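Sharing a structure below in structure tokens format, with a few things to ask.
Removed: one protein chain of the complex. Kept in place: all other protein chains.
Labels run A, B, C and D following the written order; every chain starts at residue 1.
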Amino acid sequence: MSIFKRNATPLIFLLIALVVPFVTDNQYYLYILTLAFIWSIAVYGMNLISGYTGQLSLAHAGFFAIGAYALGLLTVDANVPYWFAFVLALVITTVAGLLIGLIALRTKTHYFAIYTLCVGYIIYLVIYQWDELTGGVRGLIGIEPPGAIGPITFDSAESNYYLVLVFLVLTIVFMKFIAESLVGRTFAAIRNSEELAQTIGINTMKQKLLSFVISAFFAGVAGALYASFVQFIGPEISYTMTMFDMLTYLIVGGIGTLYGPLVGTFLIVTLTQSLQFMEEFRMLIFGPILVLLVIFYPRGIVGGIQMWKAKRQYKKNQKLAKQASNASTYGGGD
Amino acid sequence: MLIETKDLTKAFGGLTAVDNVDVGIEKGKITAIIGPNGAGKSTLFNVISGFYPTTKGTVVFNGEDITKKRAFNVAKLGIARTFQTTNLFEQATVMDNVIVGHRLRTKSGVFDALLRTPRLKREERESREKAEEVLAFVGLTKESNRLVSDISQEAKKRAAFAVALATDPEVVFLDEPAAGINPDETDGLTNLMRKMVDHGLTVCLIEHKMQMIMEIADHIVVLNQGEKIAEGTPEEIQNNDTVIQAYLGGGEDAADAQ
Amino acid sequence: NGDGGESDVTEEAEGTPAPGAPGDEGGEEVEVDTEVAEGTEVVDIGFSGPLSGAGAYYGNNTLNGLTMAIEEINESGGFEVDGEMYSFNLVSLDDQYLPDETGANVRRLVQENDTPVIFVPHSGGTYATQVFNEQDEVLLASYSSEPEITQQDNDLTWRIPPTYDKYIEPFSEYQMERFGTDLAMLPPNSEFGMDWAEALAPAWEEMGGNVVHESSVDYAQDTDFYTLLTNALAEDPDVLFVGGSSEPTAQVMAQAREQGFEGGFLVMDQAKLDEIDNVLGGAPEVIEGSVGVPPLVDDVHEGNEQFISDYQDTFDADPGSEAGYHYYSVYILAEAMAAAGETEDAHAIRESLDEGLQQVDDDKHVYEVSEVDEDGGMVTELRMAVVEDGEVELVDFDD
Amino acid sequence: MDVLAQQLFNGLTIGSVYSLVALGLTLVYGILHVPNFAHGALYMVGGYATLMSMTLLGMPYFVAMLAAVLVVGGIGVLMERLVFNQLRDSPPIHDKIAAIGLLLFLETLIRVIWGADYRSMTTPFSENIVSLLGITVTSQRILIVVAAIIAMIVLQLFLKKTMVGASIIAMSQDREGAFLQGINANRVAMLTFFISGGLAAFAAAINAPINLVYPDMGHLVILKAFVIVIIGGMGSVPGAILGGYILGFSESLGATFISAEYSDIIAFVLLVIILTVKPQGLFAKGAH
Partner (left out) sequence: MLMLNDVSVRYGMYEALKDVSMNVDAGELVVLLGANGAGKSTIFRTISGLNKPAKGRIEWKGKSIAGAPASNLVKDGIGHCPEGRKLFPDMNVSENLKMGSYVIKRNKKEVAETMERVYTLFPILEEKQKASAGSLSGGQQQMLAIGRAMMSRPQLLLLDEPSIGLAPLIVEQVFDVIQEINRGGTTVLLAEQNANAALKIADRGYVIEDGNIVVEGDSEELFSNDEVRKAYIGA
């Protein structure tokens, strides 16, 4: 009972998400929703390392692309059965994350951000230039849709939608479990102060690497889903602009919050669509909004709501405290 | 000796911050390290606790050479420390700060978190119990749910003690625990340190507050410009000419504060 | 489509810009670009191309061709299909050159406007659309000279421009004869450039030439081309293969001359000799000895005279081939619908494209397209432009 | 034609441009700790400002250059006032994001006003070809090298020899210490942004004639400038200059002797190697 009560809002949204395909058969809405879900999975990955662990990684469009290309190449060129290819793609992304993380995490703060930005750019250039493997700028065509799992096939928009939704829910549950467990506390400790984390016996390098690898894994999941959903990929998915888009989703939604990635991605993706008619002018608004947001709502929409709730709670507590005004905070112990 | 350093040296570029220092820290005692600003006291802590790599020399803890061990490993062996400028997770509650302090004694990882294994549940419970225990020990039970950024300077010092104690240490290194708090509160902290020793812990602290040092230290080590210039009991140190010259102050001019 | 219960003919036009066809499920507003003729049924046609971001200039050119043709048709009272008069209404969406955005746009156009045909002016978007356009029964009118797009067994693809491979032999032959057999290649690192380079090198060698240097150039981003040119020219080539967008190409050509290159340029068809000349502010000594695709404005004939001058009046710029082909294709489309007797069924329209093509009035033949072949590719009679003694001359391929 | 000599000169040309851009970046980075991702957009706006002053307002080249320096410097000041100053105490990710917002805004603004097409800029120096010592160059290229070197010397003299310049350096070394000498922090911050923007505009104004003016022209340049700043040490003026030339030469020689396709990767690989070996950067000052 209490589980439902505590998570009422998310569960209501989940319910809505579940019935959407029954309410509309608008393929376009389903397509947009599915895309938004896929991107939010990638943004959840980013949130783990950048939000919870405090290391701003700008290589995640690269991991997204590695996942996507691995799946594409394995299914198109190597004819590996879909789900086997899917797992392999994740293994490849995770290993790439591990190798890059091992080196990248030796750097700190700005250096880490720019290092990962450069790594992302190198991934882009390699995809772009290595056309024997990746098809270069032409991209990969004819990627398979997700293969059937037993009797369930994924050739309709609805089935794809549900498939991606399942992955998204799993991602969120994963993040929630991690964030609320001792592992999440460890990451938060590193974010707050790496120095202090070390003194209390946390192997910060190992933990950061763990966080980085998991986050790359999720970017890879999103990439693989994307490849089989759009069924065509080109190098632009790994470009810096994709990275900036993902970062925008994260910041707008709320970095370091559980629902920020979903809220931000969903909001911006749908907003971009509904403002289609503005074409070029969209960015004229988005740019300044982004700036205002980081100035006035540094923790994004979800963070803003949390702050507001916390303040209300605080005021309530203050009132209570006043009523039961007694001092004495500690007594030296005994 | 619980901890012994031999020829311990730490150089930053051309500057030798710690210069061939031999100190011994006796189990169950309070050892104080004093010396002028920049004498190398904090650096000595940083080297012993694995924060800085040693330039030369060895550190032995419980008979084991820990010179090359990194900070987190040193902590696992049972050496805890606090920082000169209080270093806590400001945006978390006191309780959360202390709970994570016990992390090094727990084993559950990502898979435990996902599967919600019994081990995770047990360890979460243990961490919380440990946190409650040490918060009670340092006298912060009432503050446990407040944000660190909202509590007083003195409470922060206690919270820092609590975090250190939550790691289940054998010895705690305290860097200027009484800096920035008033004399009354200083007495409180002094009592707390005594209590730690009574519970079987070994304490090693850096302080400039001489009154306090002279009162509680069993053994004092004096550093000056990276070198150990004296050690001994408080009485010996107070009457040591070299120390008076370098730190306590000679002549009537420098009869020193506190 | 079908069971949505809605036809693509959604309304009687009132002669005003249609405000997002009523009857759209979401009532979502979609931009409508063109005015429709009074008293006609309206056929929505879709467009998804880069209208913002780096590709916006190109995207808008393609769009200009479309809108111009549509406005002409609508102003002249529409076109007749099966005894009824119809107007076109263009619904354009921006995809910033991103394939997944094209996918979203195409679905949206199908869903909300039930468009029977959608123009997509890039191959990435084309590939992404080919995944589902048969299922959604929408004709994909692709402006991409990539031969592969018509080799996907996709029954609803219509390739508008000629494939580039047609140019390679005549260009090579001409340059080899005029300047010599050593070719240095500096193709742009775009999709198009790779395709060209991959086809050109073997063809050139087969004809007895040598490829003395090859390296791709990022015409869009490189800060300076000198380095690459120095290396290419170090091999003493007779002919230099260049060509991205016209402006950077012009820079590369001018800089090659600066570094003392005196041979000929084999210019890839993305760059236009007229634009190059414009960029350089009229520099005959630079483009002397170039061979390239004839600029539309230099290839004036009965079929495009009117178009060119109207275009210049409307947009205050010379039309490029992307505008010309799109313009032409709208007329082909209208005739194809007439021939099919059908404005909704994408398959029927696709089947009738060739027939429609033959019906287009002579004064709308911007290019000399002979047929729409079985795979849906348009077959264009090509000529090449060469610069001799400072003058651009058009040469038929057979000459 | 002597390929090596020519390539060395090419490296010098491109290195000069890189250095100027990196200089502006390193100033705001080192002094105000703002990793200004929008710096490339300033470079781009500088190109447009010069070009438009010439074509629309009919200014002569050098006047247009000056106008561009003032305009873009002014935009830099506005950015500092309206955005980065507000973000001084926020977590380090935020100013990066804000900079990205500014970048998107400026780029779009230019596109909306002047379209996405390439434009070329002709100057009195564009067509004048000079051949010496087996290399061929236009006088514009000589102008780039000479002007860049002069600009760097002037900047260095300004920073080292004038009180105002010294106040910029002082602020980079100890912010509070600088306040206590009577240095007005706001003024210095604005000045720094002004110089930074002005340098970007200057770089664009001298480089655009050998390239083109278009909305994306700053993308790759800024990425490389970040690499240079890290290689040369954040906030280090000589480091940025040196780094710019190192990169310029490694690119021109790399394209010649290694691979032309991957010449753009050189910068990033260089950085990755350097940070892999020395995580604190090449010229890191002691640990903190």
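Just so it is clear, contacts are C-beta pairs under 8 Å (C-beta built on N, C-alpha and C of every residue); 3 or more make two chains touch, one makes a residue touch a chain.
All values reported here derive from a predicted model rather than from experimental measurement.
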Displayed chains contacting the withheld chain: B, D
Option from B:K10, B:R103 or B:H208 whose C-beta touches the chain left out: B:H208
Chain not shown: contacting residue from D:Q86, D:S167 or D:S263: D:S167
Selected residue (touches chain absent from view) among B:G38, B:G109 or B:P234: B:G38
Missing-partner contacts on subunit D, residue numbers: 163, 166-167, 169-170, 173-174, 176-185
Residues belonging to subunit B that touch the chain removed from view: 36-38, 149-150, 152-153, 178-183, 208-209, 211, 245-246, 249-258
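By our rule, only the chains that are shown with their structure count from here on.
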Innermost chain, where centres are averages of C-alpha coordinates: A
Rounded Å distance between subunit C and subunit D, as computed from the means of their C-alpha atoms: 37
Centre distance in Å when subunit B and subunit C are each reduced to the mean of their C-alpha atoms: 74
Centre-of-Cα separation between subunit D and subunit A, whole angstrom: 33
Contacts with 2+ other chains: residues of subunit C: 52-53, 56, 189
Residues of subunit A touching at least two other chains: 129, 280, 282-283
Complex contacts: residues of subunit C adjacent to subunit D: 52-57, 189, 215-218, 220-228, 230-231, 233-234, 245-248, 250-251, 255, 258-260, 279-281
Subunit A contact footprint on subunit D (complex, rising order): 35, 83, 86-87, 90-98, 100-109, 111-112, 219, 223, 226-227, 230, 234, 261-262, 264-265, 268-269, 271-272, 275-276, 279-281
Subunit C - residues contacting subunit A, complex: 25-26, 28-31, 51-53, 56, 93-94, 97-100, 103-105, 107-108, 110-112, 123-124, 127-128, 130-131, 136, 146, 148, 152, 189-191, 194-195
